[in-house]
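Heads up, one of the protein chains got dropped from this complex, but the rest are sitting where they should.
The letters A, B and C name the chains in turn, as written, and every chain counts its residues from 1.
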């Protein structure tokens, strides 16, 4: 058994109403619960209670929640994280809304990752009986699900070791300085078959680069870009192709300055025997922005 | 640990040269080895030695090979299959070209399934260092990989039980007679996150309905359809949308009459906690051919 | 100067409310005017007052309206139609809602075609000042415009002669019996650069085969097909590729049994010097349904 997926992203936003509008009307998420200063949202194709928590006050990542299969997984990963040298703690059922008992890990880059095996089941908007392929009443970009997060770390190689050794992730793609004396500059890691459930690039510890919404294909990326323009969303890069993961993408910012991505393309399946793809530093811009082979300044300097 | 994927399909063809032309020039596979009366082929995006074995003489399925992670998996699944009541046997390294020791199982529907954990590694056509997203010299349809097979069984429910209980597959979608007294008419089962690595529908035991090639998206499906017309390939159904799996598809026949499919759309990820989608018999035509909601006669009667 | 485009289609429907639902909620047209037993509708990307008139009582075509540039065009084409041997008549301003004075022609196949140069201008839903590429509040299939009609004629060659000689259309593609002794079986004719503004195939005089809505591309065709399934629309053929025109398509029926098409692909521009493409009878099924190369019975027998 292993980690199943990125279950929720919990971030800070400077203005909750602006954030509500962005994630709800532009991204198409549904508000499933709200309390003063806090919103819980889910995408139409997700069956768990929520995948995004917005907390007013500041900007940046509070924590990432990953769902595991069983309580045994919780214990095993807690022990492994401790053995790796991480500080861990217990999370009581209900501390995260509708989420069961969990384990909190301060990973080597300083980010807070929580594991849990239970969360209230809600179901997707199309249901599980003779479903339509998509909901007729989708709003805005109508993102399918929150897919992955890219975090920054002063030592990406160490974080890669943590996720692979302690949490059983495997490395789909890796950015290195060069072949002869490789130093890890970035790592795209999967707990399942998707190219990445977590990724890391070199940058300031404990910071977030972006989290990503899954869309169905390149046409959905164009439609998303059109909607960003209609809704005055600040676009960072794209639409373009990634070399890394082969996906197609637009990077953009929520009203608070947290970077989002729309990402399409489960372009290959990363089985446990998948041969890790390596990108050398001289080809890294191509790896990220395949078509123009150029990164803008914001991409490499703006973290929240 | 579990079964990783459908590794190879071994079929009979009436005419090896016609089959070579179909799978090589139309589907875009590469012939990796040949012996009198036999061909081994792989797709450009597969890294194992081969995924298709063609054997001259007749028509229909010889066996399906599924790759597992370790030798322990082989032993565990052998034991579980025996406990389920299946006849099993050992396969020596080399009996399947470049494949290591394995286990052969006569599954309840009479199909031969072989498990193995080793096969010669060849690598994809784009490589694992700074790769392009697709090979510039792709031929014909340029299928990415062989994705799944759909077999017939007199008792689909029994075969579903075998794959889930003995081999740890989970059920992504299921066709049933009705909700109140459900009888299994078909089952789409995954060992990983894809909607199906094996599927079964009611029909004559030991027969093949089709095996499928993965394409990237709906546009690739159109291009594949165009090439089928250019190459005089016999088309069964499509292009259309599946309700079941949400994928897009064309069914067609190789020159010997074995049914193939081009399938696009890893439209959702089937995690172990994925809520099985049910289709009732009255909606089954819609489940298979979502747009027209009509099945032709060949689809439900032609097996090889 | 010449005929500009198919301006409106006027048909009979058996049930006005069912037709309203189909053309409004499924096709995404807007009802611009209604009177007892009659509805006028337009698509979002059309700037004239209406493009479809629905009249309760029966089924089939009442008339086709083609817009010309000037009053001089009206007179010239009236004279030419008379010289060709057609019965013509004058249409007074207002006989067609918001449409100016016109000319009615009983074309050789017995269909009624009306020419006019004035109709109330309404504007598209995206406007003409800094417009978005598509309207955010589009409904259903959100068809861009009504693009062309295909009518039946006992003598398609005669109707081709009428449209080219009397109305200055040019022949983009033509279906013939064979090369050596060609007899015209069908003709796809353009007044502008699109592959066809009117088409004709052999069949019963005065009957309609279908009229078509323009969509942007193959992805919009899939989405349209999905919506047809959601809305229980009866599908005739498709999605598929046309050989003739290279377009992509679905044929389907409105609730009264009038055949519609969604058509994508201004795949080439038919300039006045465009070399007519010929299709021989043995390749005609491929010309119409390029991928499967098979026509169903309804396609060749159902006219309204």
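In this section, a residue touches a chain if its C-beta (ideal position, glycine included) is under 8 Å from a C-beta of that chain, and two chains touch if they have at least 3 such contacts.
Keep in mind that what you see is a predicted model, and the values were worked out from it rather than measured.
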{"item": "Shown chains that the omitted chain touches within the full complex", "value": "A, B, C"}
{"item": "Touching residue (missing chain; options C:37, C:57, C:89 or C:133)", "value": "C:133"}
{"item": "Which of C:4, C:31, C:230 or C:295 contacts the chain that the document leaves out", "value": "C:4"}
{"item": "Residue, one of C:61, C:142 or C:277, that touches the chain absent here", "value": "C:277"}
{"item": "Touch list for chain A against the chain that is not drawn", "value": "218-219, 222, 225-226, 228-229, 235, 238-241, 243, 248, 250, 286, 290-294"}
{"item": "Residues belonging to chain C that touch the chain removed from view", "value": "1, 4-5, 45, 47, 67, 69, 121, 123, 128-133, 144, 179, 192-194, 216-218, 241, 243, 246, 265-269, 271-280, 283, 286-287, 290"}
{"item": "Chain B residues that touch the omitted chain in the full complex", "value": "132-134, 136, 217, 219, 226-227, 229-230"}
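Basically, only the chains that are shown with their structure count from here on.
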{"item": "Contact-linked chain groups that survive once chain B is dropped from view", "value": "one piece"}
{"item": "Centroid distance [mean C-alpha coordinates] between chain B and chain A, Å", "value": "31"}
{"item": "Centroid distance [mean C-alpha coordinates] between chain C and chain A, Å", "value": "48"}
{"item": "Distance between the centres, which are taken as Cα means, of chain C and chain B, whole angstrom", "value": "43"}
{"item": "Residues of chain B whose C-beta touches two or more other chains", "value": "218, 241, 243, 286, 290"}
